[in-house]
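Missing here is one protein chain; the remaining ones are kept as they sit in the complex.
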Amino acid sequence: MRKTIIGVMGPGNHPTDIDLHRAYQLGQLIAQEGWVLLTGGRKAGVMDAASKGAQAAGGLTIGILPDDNTSQMSEAVDIAIITNMGSARNNINVLSSDVVIACGMGTGTASEVALALNNGKQVVLLTDDQDSQRFFISLSPEQVFLATSPEAAIEFVKASLTTIL
Amino acid sequence: MRKTIIGVMGPGNHPTDIDLHRAYQLGQLIAQEGWVLLTGGRKAGVMDAASKGAQAAGGLTIGILPDDNTSQMSEAVDIAIITNMGSARNNINVLSSDVVIACGMGTGTASEVALALNNGKQVVLLTDDQDSQRFFISLSPEQVFLATSPEAAIEFVKASLTTIL
Amino acid sequence: MRKTIIGVMGPGNHPTDIDLHRAYQLGQLIAQEGWVLLTGGRKAGVMDAASKGAQAAGGLTIGILPDDNTSQMSEAVDIAIITNMGSARNNINVLSSDVVIACGMGTGTASEVALALNNGKQVVLLTDDQDSQRFFISLSPEQVFLATSPEAAIEFVKASLTTIL
Partner (left out) sequence: MRKTIIGVMGPGNHPTDIDLHRAYQLGQLIAQEGWVLLTGGRKAGVMDAASKGAQAAGGLTIGILPDDNTSQMSEAVDIAIITNMGSARNNINVLSSDVVIACGMGTGTASEVALALNNGKQVVLLTDDQDSQRFFISLSPEQVFLATSPEAAIEFVKASLTTIL
């Protein structure tokens, strides 16, 4: 029986403190729901924080790594998928996630949100950045949900899963 | 001697008439400069229009195709690179372009602009969509240039090339 | 703590009965060792048989899918990674496996063995095909091990893991 996978995407470099705090909480909540967490797998920023949160709550964590440099992998990744294809792996991140949560914003995260929308996925934006909210809603209003807390993001994910699974 | 490659990215589906008109002009101007045009290669929207413009002006056109369906290739593509990797090929589009011009906006185009910024490329936005202008400038103000005409876009490209080559 | 991943590669189309029998046994043995099984994820041939064996023994199974056609996924895959990049995903299969076992032979399997060797991985060949044995040993004698049974293959994997982990 295929497991439900929820992707948490967010900045590896220069995350805000609130991004990191929310990412850790998202990881915990995803694990508590019995879902698998998928991130970009690096030992940095939102990826690392979400993976740590999920592991602390007893969940399973997947990291889709951009390269094969093991010293840069998050230690909280249980299953490391080595793509060695740089940012092109962002497309695998979103295709493999039943729903995508963007926690914070940056160029990599923006590419993942855009690729998720392009592939017909539903995306929860958990960010205070109003420019990104406005932009992505203008691109595809039916696929984008704005959340103001990790708990609200998880509620959106639950609702999405009832539709798509 | 490696040739200069300029990428023109834009919506394949539902382009505006002005997007198509500008894309054709961009193709012409790129060819007239002696540069090679790179697009996503499909027989659709901005990709197809830009390739036709470049060919009409005697230029060389490359298409980085998402699949191996030859019936969906633009007939104005001289060199077809078949990736068979869907939207993940968007990363190859931007990595292979010395400068990226986004002509119009959509989810695929947004992913290409974000990936270009993520990979350190300079991007010219030729679109009237203010939400995307505001968003991408907020992401990386030094890498994004706003243009209001194909001619202005080409001037920006020329200036960028003197810096990066 | 990152889990050990063992890849089982083999023909999806036209496997022999002995290939399928061995694949199922390999899946069981891998699960019994507490390792994670990785395959190409399709509902076909060696991939499917190995995944079923691992699941029957209570193990965790990963499938690295070439496309997003859910009707073609093995039902014995727990974690589906959707690459949508066709045979290029074969490189991810081998990069993500600590050791690769080739069970049977075909064009796809041959590409995976060659990519594994190219990436410095150790490969166990569990096949009666002498042409492939001779060829791959000639390519890289230090990286290729010949096994004549699933049990012998697992012994080779254990020995390899003590070296590389």
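Each chain carries a letter (A, B and C) given by its place in the written order, and its residues are counted from 1.
Following the convention adopted for this analysis, a contact is a pair of C-beta atoms (placed from the backbone, for glycine too) under 8 Å apart; a residue touches a chain by one contact, two chains touch by 3 or more.
Remember, it's a predicted structure, so these values are computed and weren't measured experimentally.
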The one residue from B:32, B:96 or B:133 touching the chain left out of view is B:96
Given C:27, C:53 or C:106, the correct residue touching the omitted chain is C:106
Among listed residues C:33, C:68 or C:129, the absent chain is touched only by C:129
Given C:74, C:91 or C:122, the residue that touches the chain left out of view is C:91
Logged for subunit C, residues touching the omitted partner chain are 85-92, 105-108, 110-111, 114-115, 117-119, 129, 131-132, 134-135, 138-140
Across the whole complex, the chain not displayed is touched by subunit B residues 1-3, 5, 36, 62, 64, 68, 73, 75, 77-85, 91-92, 95-96
Listed in rising order, the subunit A residues that touch the chain left out are 83-88
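We take it that only the chains that are shown with their structure count from here on.
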Between subunit A and subunit B, the Cα-mean centres are separated in Å by 28
Dist(centroid_CA(subunit B), centroid_CA(subunit C)) in Å evaluates to 40
Note: subunit A residues in touch with at least two other chains are 85, 91-92
